Every structure is written in C-alpha cells, then in structure tokens.
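These notes concern the structure reproduced below.
Here the complex is missing a single protein chain, while all its other protein chains stay put.
On to subunit A.
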Amino acid sequence: MAVFVDLNITNCKDVKKLQNMIEMAAHLGYSTVAINHVFEFESKKMEIGKPISTKELFSTLPTVQGKSIPIKILTRLTIIASDPSHCNVLRSTSPSTRLYDIVAVFPKTEKLFHAACTSIDVDLICINVTEKAPFFFRRPPINAAIQRGIFFELVYTPAIKDSTLRRYTISNALSLMQVCKGKNIIISSGAERALEMRGPYDIATLGLLFGLTEGVAKAAVSTNCRSAVLHGETRKTAFGVVYTVKKTCLEEEEAEPVCKKAKKS
C-alpha cells in the first residue's frame, strides 16, 4: 500500500512550531515528511547552510495515525533561481547539497525552467502558485523532465490563505496539466503552521480540482513522492537504489487463516 508523503514543511527557527507541524502530519496520516530549507541568493557569496538535524527534534518520534510505525523525517533544499549562475551549486557534486535528501529548484524565468527540466540535476521543480505564471509551459522541456524522472511540485497552502492566490494556484495547475497530462505531479503543503496542513485524502480530492484523475491525484501525494525521494537517493549515490527486505517465517504465515493475514499486511 502506498504511504502518504508531504515533501514540503517549511523550516523555521522555532523548534516547538516545527514539532507541532510534524506531530500534526503524523496525526493526519502522513508517513514521511520533508523539512524544506529555502535558499535564496541575495549576494554573490552565500553558502548553503547545513540542514537541521532531524534526530534531535524528537526524543521519540510521533506515531503515524492508523499505523504503528514512527514518522520519517527527511530534509529538503529549495533553491530559488533567478539567474543562471545560481544553479552552479547544483551542477557540481557540491558537498553542501549532498547533505540534503531532496533538492528542488524554483525557476523564476523560462530559460531557467528549461534548464531545470533538461540539464540541472534536481529532484523537484516548484511551480509558481502565488502569481500569474510568468511564462507558458511548453511541451519539450516538460517532456524531457518527465523522461528524466523529475517531478513538478504544486503547493496548496497559498490557496487556503487567500482567494486571489487560490485562483492563481488553480489556473497555473490547470495550465500545467494541459501539457503534462497529469504525469509527474506531486502536491505538497508548504505549511508554516500546523493548521495549514490538510489530510492526504483531502489533498487527493483537491487534485481533482486541479484537473487530475482520481488515481493520479492519489499518486500525487503517495507514490510520486516516493519516486522523488528515491530519485534523490540515486543522485546521492550512483545509478540506482535496491532495497532488500527479509521475508520472515513464510511457512508459518501460510498456515494461518486468510482473515488473519489480511490484518497483518
């Protein structure tokens, strides 16, 4: 079964607030969250900081609702790129981006969007939802991004805050959907407060509003996010990631009646 993932919880200095948000995410049923570190180049010489250590946030991780496993916390870096030079940090295998599980880029111009889709080594491309899209989404770069396994991220928190932003969110989402046909989309919160988060099924329904079909909308909060996380892992290592899981006591399970097996899985 697919587990639900929210790949965008805004990082803040206030640890208590961050803990609140992660607890809320676990309560709503998200199995994995990523803490988003936004990085904007203000001057030429700025270093990308280190991610906060996820281990120090909780002594015992909150349990995901409906499951008995603790929530998984990842780190994510979002680079706001308004100039081609900003992407240099991503091109090289720089040690600063290696510390993060997921790397995203927020392209401000069409050229950078094209570069992000075709050449820059990232996992996510953020779609602007707070203003009218400054450029048209064209098919070639988006097809290239889908081919490379890069995901487009839509954020829903602005849509909750304000009705104008809601209009931009929906119209930009719809114009993106026209080109990418619902492929490689993820929807995440971008929440700054616990109350701004919504449950995974609520977001899957919201996806219908963005022009996704039911199955694709659910994938946008579950399997697509997982693919993005795995894409991040391959970026860190080499070509691919293989997980091996030990299957325990197969024979014993088979001896059990069917109804018991269903409960376990």
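The rule is simple: a residue touches a chain if its C-beta (ideal position, glycine included) is under 8 Å from a C-beta of that chain, and two chains touch if they have at least 3 such contacts; residues count from 1.
The rule we apply is simple: contacts and distances are computed from a predicted model.
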{"item": "Which of \"Ribonuclease P 14kDa subunit\", \"Eukaryotic translation initiation factor 3 subunit K\", \"Protein ABIL3\" or \"Queuine tRNA-ribosyltransferase accessory subunit 2\" matches, in UniProt, the chain that is not displayed", "value": "\"Ribonuclease P 14kDa subunit\""}
{"item": "Absent-chain contact - pick from A:L99, A:L209 or A:L230", "value": "A:L209"}
{"item": "Residue, one of A:K108, A:R166, A:K183 or A:K236, that touches the chain absent here", "value": "A:R166"}
{"item": "Of A:V15, A:I69, A:L174 or A:L195, the residue in touch with the unshown chain", "value": "A:L195"}
{"item": "Absent chain, residues of subunit A that touch it", "value": "28, 65-66, 156, 159-161, 163, 166, 193-199, 201-203, 205-206, 208-209, 263"}
